[in-house]
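Everything below concerns the one structure shown next.
A single protein chain has been omitted; all remaining protein chains appear in their positions.
Showing chain A:
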């Protein structure tokens, strides 16, 4: 009969040829290839400091008759390191999901067990078929101040490990990014771009649980983003685009009241309408980078709107207001 044997990387492994005596004459093979006698101690096979490449099928045959006396599948691996666990609600208020992975592979099969406790109550996290390392749970209560405690235990034949996450209902709310982001030029408007998007389809009830949005955009040739926070609506018109420049635009979403911002949506590109093919004189209009100081972080705590009206002359000047703090950026125009 066949066995499976799990050993740690670096371990010394001794394999016995079933019930054969120590001094019996035997031949060992690894994956069908004869093993040199130097690895034998009598009829025992000795493998020192095993590594991953030594995993495989080991067979032992009686010397003269070539009867198969013993067979084992050697799997070299490691015990699990502490798993990485993440829980998130992208479908609030329906429920949340937890997903996990191991920071390094073990090279042998692992099993995961997850437990969720809400106060004193045990909850069942239903495992998803796909992806495998994920389970979901329905909220039985809403607006609870009692924290959830999720413990993930990973076990394999060489050991076990676990990690715990504790959080409250609001903290893990993070929608998926907005979908179907579209940016279009506006005819006869060289400085405008019309952006529209949709609520993420995973968000079950945007009417009762409205999302707010954060838009960021910049011309491809510059590094710094402009930001606009929008408390409702799924469209916005950019009115301070540099004429003729291709823009990159992204949108993020957040529940109006709780949780954190989604990841950025897929980026879309668009160029404002131009009357005729672009001439490269527009190069001269942009000599200094705009210095919107708040563009270094993703989600500002206060609304920040780039003032569309503050355009001076024919050049590129954008003024961004932040709750009373004025950050003015000037570009020098070359004629």
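The rule is short, and it goes like this: a residue touches a chain if its C-beta (ideal position, glycine included) is under 8 Å from a C-beta of that chain, and two chains touch if they have at least 3 such contacts; residues count from 1.
FYI, contacts and distances are computed from a predicted model.
Peer 1: Which choice in "Ciliary neurotrophic factor", "Cell cycle control protein", "INO80 complex subunit C" or "Myotubularin-related protein 7" gives the name that UniProt lists for the one chain left out?
Peer 2: "Ciliary neurotrophic factor"
Peer 1: Could you tell which one of A:8, A:147, A:160 or A:191 touches the chain left off the display?
Peer 2: Touching the chain that is not displayed is residue A:147.
Peer 1: Considering the complete complex, identify which of A:37, A:122, A:207 or A:223 is in touch with the unshown chain.
Peer 2: With A:37, A:122, A:207 or A:223 as choices, the missing chain is touched by A:207.
Peer 1: What residue numbers in chain A mark contact with the hidden partner chain?
Peer 2: 93, 140-147, 170, 207-210, 257-258
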